[in-house]
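Take a look at the structure below.
Removed from the display is one protein chain of the complex; every other protein chain stays in position.
Labels A and B are assigned to the chains in the order they are written; within every chain, residues are numbered from 1.
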Amino acid sequence: MTLPLRVTPTLMFGSRRALRLIERNLYVYRRTWIVIVSGFFEPLFYLLSIGFGLGRLVGNVPGPGGAEIPYQLFIAPALLASSSMNGAITEATLNFFFKLKYQKTFESILSTPLSVADIAVGELGWALIRGALYTIGFLGVMVILGIGVSPWLLLTLPAALLISFAFGAVGMAATSFMRTWQDFDLIQLVVLPMFLFSGTFYPLDAYPDAARIVVQLTPLYQGVDLLRSLAVGVVGPSAIVHAVYLAVMGIAGLIVVSRRLDKLLLR
Amino acid sequence: MTALGHVLEHRAVQYRRTFRSSAFSSFLSPVLFLTAMGLGLGGYVDRSGGTALGGLTYLQFLAPGLLAATVMQAAAFEATFPIIGGLNWQRTFHAMYATPLSPRDIALGNLLWMAIRLGMIATVFTVVIVAFGAAHSPLVVLGIPVAVLTGMSFGAPIAAFSATQRTPSKFNVIFRFGITPLFLFSGTFFPIESLPGFLQPIAWLSPLWHGVDLTRGLVLGTLGQNPAVMLVHVIVLATIVAVSTWAAVRMIERRLVRG
Partner (left out) sequence: MPETPSTSLIHARGLTKRFGEFTAVDAIDFDVAPAEAFGFLGPNGAGKTSTMRMIGSVSPITDGTLTVLGLDPRTNGPQIRARLGVVPQQDTLDTELTVRENLVLYGRYFGLSRDECGRRADELLDFAQLTERQNDEVEPLSGGMKRRLTIARALINEPELLLLDEPTTGLDPQARHLLWDRLYRLKQRGVTLVLTTHYMDEAEQLCDRLVVMDKAKIVAEGSPRQLIERYSTKEVTELRFPPDVQDSLDGKLDGLAERIERLADRVLLYADDGEAVAVAAHERGLKPDTVLVRRSTLEDVFLRLTGRSLIE
């Protein structure tokens, strides 16, 4: 059982011990309103503490385009990107693994006209809807706190969904290869370093050149930089590169998971 | 006493399965966090000058706080699912009750195991802190029991609550509106003096704040600056742990007898 420090905001309390499928389905409905309400409070807490509280210690940092920006403007989009990633991964791994392992959920669906690819897209779609609700809450809090009022901010919503899409699809693909709950630790092993080192808390200027290039190739950085550019209002061709990267990542993930589901379920 | 030993043995054998990955991540997690936030972010904090940290580098400020906070989160997790699973789903607690064990043995045994797990995590974290050069006093070793005390000040009350629940639905609320805000505003990442004036006294209600301040004093050797305050921290934490352990035992007992 790994117990990583939960600094990241998450869309859902992901527990590996939640074994009761029936209770989960039941309280998913009850949870929906809590998700909406806490989708407001969680970003509020994080932005106030890490954004302003910690921000007071840090002052201004170099943002996209080189100009100095207040810390809360630096970190807010990064937190949003991280939580989009985390929420999608939690949904796409725990939830998905659970349904796969107790296969009856998918087996019965497959005896209808639905195909395996439909299942993959459907599961992902649900994760995206929840992600959208959370993102709207987050953006609302940002606006209320006066963090980042560039007109590009509206595009942050589809951009955050793109992040969720990319990580959700890859998450499901990874999950389709897993066999026990222990394998989830491998996912954390990848997610945690990405979260900490992708220019989330501090600019990439802190790294030596070689490291900086490596980080820039990683997916979370793509998402963080994309959202940060939009929030700050410094949007260039790099934003398009980021978007394409994430889209391709997501599509690749969907293809892989469809093929895997084919093999696993249609025997 | 041997009854407690049997419970511990049972939990230990269960733990064997996940031991390796758990040990690895309880080492890796602090290393990553201290590197990223302590050193990476710390560079920017230290660079910006300012006296908010009282002369400490950000790494020195952050490390002990993070130790207490990590143990708190671990406690919160250990106090929910193993308890609710043992009473409702796997019902292993009920299986234990059909032996010569008493409900009190079962409750105390599992709480004791929780404390042991927290101790393991705290020990590894402390070793990492020392390796990063962020410890400035031999008293850093006492940081381990203090971290465990802090963790149990969350674990025991949450365990008492878990024993009354049949589904995990309310855990979400505890985490969202309890653990997370406490985690963020208890002086781990920034001093509570940075909080707006009216919120500062509220921080004193947070058991994590007591743990963080106390741990910081031990790791950095600054206990002497405010011995009375440190003593208050210890008393508050100890009281919470004592009262909530009693409550947890009562709640688990009730559930076992009721079936």
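In this text, a contact is a pair of C-beta atoms (placed from the backbone, for glycine too) under 8 Å apart; a residue touches a chain by one contact, two chains touch by 3 or more.
Please read all numbers here as calculations on a predicted model, not as lab measurements.
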Where the missing chain makes contact, among the chains that are shown: B
Touching residue (missing chain; options B:M1, B:A98 or B:A228): B:A98
Residue among B:T57, B:Q90 or B:Q200 that touches the chain left out of view: B:Q90
Contact footprint on subunit B, counting only the chain that is left out: 2, 6, 9-10, 13-14, 17, 90-92, 94-102, 256-259
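We take it that only the chains that are shown with their structure count from here on.
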Parts of subunit A lying in touch with subunit B, wherever the complex brings them together: 1-7, 12-13, 15, 17-20, 23, 26-27, 30-31, 34, 38, 41-42, 45-46, 48-50, 53-54, 56-61, 182, 185, 188-189, 192-193, 196-197, 201-203, 206
Contacting residues of subunit B [partner subunit A, same complex]: 15, 17-18, 21-22, 24-26, 28-30, 32-33, 35-37, 40-41, 43-45, 48, 50, 52-53, 58, 66, 69-70, 73-74, 77, 80-82, 85, 89, 121, 167-169, 171-173, 175-177, 180-181, 183-185, 189-190, 194-195
